[in-house]
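What you see is the complex with one protein chain gone and the rest in place.
Lettered A and B in written order, each chain numbered from 1.
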Amino acid sequence: MYPSRFNYESPKTIAEAIKLLDAGNGEAKILAGGQSLIPMIKLRFAFPEQIVDINNIPGLDYIRFDADGSLHIGALVRHEHLEKSVEISMRQPTIAAAAPLVSDPIVRTRGTFVGSVCHADPQGDWAATMIALKGHLVVQGPKGTRTIAMKDFVLGPYANSLNYNEIAIEAVIPAPKGVARGGYLKLERRVGDFATASVAVALDMSGDTVLGAGFALAGVGGKTIDANDAASVLIGQKLTDATIAKVAALVAAKAEPRTDHRGSAEYKRHIVEIFVKRILVANSTQKVA
Amino acid sequence: MSSLYEEINAPLASDIPIRRVTINVNGEARTANVEPRLLLAHLLRQGFKLTGTHSGCDTTSCGACTVLFDGRPIKSCTMFAVQADGHDVQTVEGLASASELHPLQEGFKQEHALQCGFCTPGMMMAAKALLEENLNPTEDEIRWALSGNLCRCTGYQNIVKAVLWAAEKMRAELN
Partner (left out) sequence: MSLDEVKIGGMGASRRRVEDNRFIRGKGNYVDDIVLPGMLHMEILRSPVAHARIKSIDTSAAWDVPGVRLVLTGEMMAARNLAWMPTLSYDTAAVLATDKVRFQGQEVCAVIADDPYIAKDACGKIVVDYEILPPIVNPVQAAAPDAVQIRDDKAGQVGNKIFDWEIGDKARTDKAFQDADVVSKIELHYPRTHPSPMETCGSLADYDRATGKLTVYLTTQAPHIVRAAVAMVAELPEQNIRIVSPDIGGGFGNKVPIYPGYVVAILASILTEKPVKWIEDKTGNLTSTGFGRDVYLKGEMALRKDGKILGVRMNTISDHGAFFADAQPSKFKIGLMHSAFAAYDIPTAHMFATGYYTNKAPGGVAYRCSFRVTEAMFFQERMVQAAADDLGMDQAEFRRVNFVKDEQHPHRTAFGFLTDSGQYEKCLDIGLEAIGYKNFAAEKAEAAKRGRLLGIGISTMTEPLGAGNSREYDILGIKMFDSAELRIHMSGKAILRTGSRGQGTGHETTWAQIVAHELGIPADDILVEEGDTDTAPFGMGTYASRSTPVAGAAIAMVARKVRAKARKLAAHLLEVSEEDIEWELGRFYVRGNQERGVTIQDCAMAAYSNMPDGMEPGLENVAYYDPPNLTWPFACYIAKIEIDPETGVWDVLQFVAVDDCGVRINPMIVEGQIMGGLTEAYAMANMQYQTYDEEGNIIGGNYMDFLLPTAWETPGFELYEVVTPCPHHPIGAKGVGECATVGGPAAFVNAVMDALKDKGVRNIDMPLMPNRVYEALTTGKDVYGMPPVRSGN
């Protein structure tokens, strides 16, 4: 409950923040929403020497659909902004389904989408969602800006591929060729619980034909699980009982669950399969917007 | 408490970074010298003597410390006091005006929505944020909005009723 000592800076520009990170030589930590970082500091699981608070950098709280249909989420967009965004609810169903399931409503007012992706918690909802959506991050460092595809971003539990002097300033979700469909399901015992298993499904549909699909899992492995490989069996297909069963089994096979007090490995794998099916079935019967 | 270093006589390492912050608390500018590591909840309680904000857990789970930060509910144990510099914070002590209680306060009493009272301030602040967005919430909307706040005594049923009571009164006051 009582954090250890650190230095605190609150830069007003991204450039200034990067300078501080660079000077921190790996001992500086970015503070955005802080809803994962601060609890870890309070429990003294984390002891950063330097905190770089980016909350006072203006212009990072945008949710924007570009003309090409791609979705851009700034580094200071809070979970609740996504939960309440009418545009998201109409155009990006995977994010719309996941947003209300992130932690609890009070945490959602503060925690950020991009921060959560960077935190790379194996239980995290947003890293899984981003993988399923085949998104990428725009990151800025002393040498300028680069993008990192989600498939290359999560390296392991709480480990990402950012350099110590880089900031993820934006998450980008590519435009669907057809219509974005999908969903997100999470088995938790109560609001705010760690997931026993979570499943993110992203679909790109034209009529009832699948143009593209993405799958990712949380809570069922040492890191966020990229199950996008499984999607190939759906491409060009319709969502039928047979295709749904086939892809659900393939996605479940990608899970790497551990047996623990939340359930056996087999149970968690089974939940993944059921959830994939449920999301796909819901999408197969929905009218196309 | 390290929010007020002037009060501490013990020799302190000279490299401790101290920040001066000014926070608009319940409409009044309050200033303190704080170490960056000081949690906002602790500044409110020990520094500003606003002990209605409670600390109920170590893990950002219980919501007993919920306050409004620029109008939105946050868990004040999960924000450093320095982060609140220049911002608005509303605590339970700011709910009532000099002469009258907030409808939520009345509703909580009328509907027996509290027992030990420990979660109550956080619960009311979360409910206030809900009612500011939605003055006609359903029972499910109330349960959802309060699901970041734990109560051990009441069983929630009466808390839901209390928020409905307050919403009704606030709607009537608007008309």
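Things worth noting here:
Keep in mind that, in the parts below, contacts are C-beta pairs under 8 Å (C-beta built on N, C-alpha and C of every residue); 3 or more make two chains touch, one makes a residue touch a chain.
If you're wondering where the values come from, they're calculated on a predicted model, not measured in any experiment.
Shown as candidates are B:Leu43, B:Ala81, B:Cys119 or B:Ala167; the residue that touches the absent chain is B:Cys119. For the options A:Gly24, A:Gly111 or A:Gly192, the residue in contact with the chain missing from this view is A:Gly192. Against the chain not displayed here, chain A makes contact via residues 1-5, 43-44, 104, 187, 189-194, 196, 258-265, 267, 270-271, 274.
Remark: the residues of chain B touching the chain excluded from display are 1-2, 8-13, 35, 37-38, 45-46, 49-59, 61-62, 64, 91-93, 95-96, 101, 105, 108-110, 112, 114-121, 124, 142-144, 146-160.
The rule is short, and it goes like this: only the chains that are shown with their structure count from here on.
Our note on geometry: chain A versus chain B, Cα centroid distance of 29 Å, whole angstroms.
Listing the residues of chain A that touch chain B in their complex gives 1-8, 10, 31, 34-35, 38-39, 41-43, 51, 53, 55, 80, 100, 103-110, 191-192. Within the complex formed with chain A, the residues of chain B that make contact are 16-17, 19, 35-37, 39, 55, 58-61, 63, 66, 69, 72-75, 77-80, 82-83, 126, 129, 144-149.
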